[in-house]
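Only one structure is covered here, and it is reproduced in the block below.
What follows is chain A.
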Amino acid sequence: MMLALAYAVPSVIVFVAAAALILTGAIGVISLKNPVHAALSLIMTLFGVAVAFIAQQADFLAAVQIIVYAGAIVVLFLFVIMFLGVDRREGVDVQPLVSQKPLALVGVVITVSAIIFTMSRSSWVTGVPSLSLGGTRLATGSHNVKQLGTSIFTTYLFAFEATAALLIIAVVGAVLLARRERVLEEAS
Partner candidate 1 sequence: MMHSSWWLSALLLVPMVGVAFVLLVRRRPGASYAVGVGVAALEMALSIVVAWMYNQHLTRTGIDFAARHVISAPLGLAYDVSLDGISLLMVLLTSLTLLLALLGARDKRREPALISWLLILTTASMGSFLAHDLLLFFLFFELTLVPSYFLISQWGGTERVRAALKFFLYTFIGSVPLLIGILFLGFKNQHYVRGALNFSYTTLSAVHLSHTASVVLFCAFGFAFAVKSPIWPFHTWSPITYAEAPIAGSIEMSALLAKLGSYGLVRFAIGLFPLALSDMRPIVMTLAVIGILYGSAMACVAGDLKRVIAYSSLAQMGFITLGAMSGSQIAMIGAVLLMFNHGVITIGFFLLVSFIEKRRQVNTIKDLRGLQASAPVLAVLFTIVILASIGLPGLSGFVSEYLILLGSFATNTWWGVVGAFGVVGAAIYWLWVYQRVFHGKADAKNLAVEDVTNKERWVLVPVVVLILLLGVFPRPAIDKITPSIANLITHVSYSGVDK
Partner candidate 2 sequence: MNWLASVDPLYAHGITAVVILIALIKIVAGFASIMGAVILMIWFERKVISKMQSRIGPQRWGPFGLLQTLADGIKLFFKEDLIPAEADRFVFKLAPYLCLVPALITFSIVPVGGTLHIAGHTVMLQVANPPMGILVMLAMSGISVYGVMLAGWASGSKYPLISSVRASAQMISYEAALGMTIVTIILATGSLSTHDIVTSQAHGVWHWNLIRLGVVPFVVFLIAITAELNRPPFDVVEAETELVGGFNTEYSSLRFALFYLAEFMNTITMSAIMVTLFFGGPAGYIPPIHHFAWVFPILWFLGKTVAFAFSYIWFRAALPRFRYDQLMDLGWKRLIPLSLGWMLIVAGFLVNRWWGISMMGTVILGWFVLTRAYSLGADRTVGSESVLPEVGQRPTPSRLYRQRTTKGEN
């Protein structure tokens, strides 16, 4: 009993910490005016998610989460913010999808509570591990890195190859979009 508690309490603490990081960060993202601050809040959330990953034995993903999101994606955000000077000058504004904030709030609250309600009604998880069809049972500890690799190169082989296509098209697209257009201006 004590032992169980000794195990359980830290995990609750970890959860609370993760939740606090995630929610604070998320609220920061949607409320802060300055995009740089929003980006920092985003990092906070990402860290929180990483913590939640670690707490659920997805260490590798936690590391990748930090490397990919914090190390690359948010840096890219900051880059663009600084590069364009969006924080100081007027940014790239778009018409918000819903103009009434309270309306959106109500909508989102209803949707989320509906989601949570539905999940809770069906006891949160109803599936069974797809062991019979090439799925792998999750091992504990560091072994799941190996499992993850195996799974990606067997069950998700095609998906993995498809990500290559995805990344290439993204890179090509980004280059095409951001390319300078001096000549056309001169020509026109």
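In picking the candidates, the idea was that all candidates are chains of the complex that A comes from, given by their letters.
Rule of thumb we're sticking to: a residue touches a chain if its C-beta (ideal position, glycine included) is under 8 Å from a C-beta of that chain, and two chains touch if they have at least 3 such contacts; residues count from 1.
Computed from a predicted structure; not experimentally measured.
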Candidate touching chain A in this complex, from 1 or 2: 2
Footprint of candidate 2 on chain A - complex, ascending: 3, 6-7, 10-11, 34, 36-37, 40, 43, 57, 59-60, 62-64, 66-67, 70-72, 75, 78-79, 82-83, 87, 140-143, 145, 179-184, 186-187
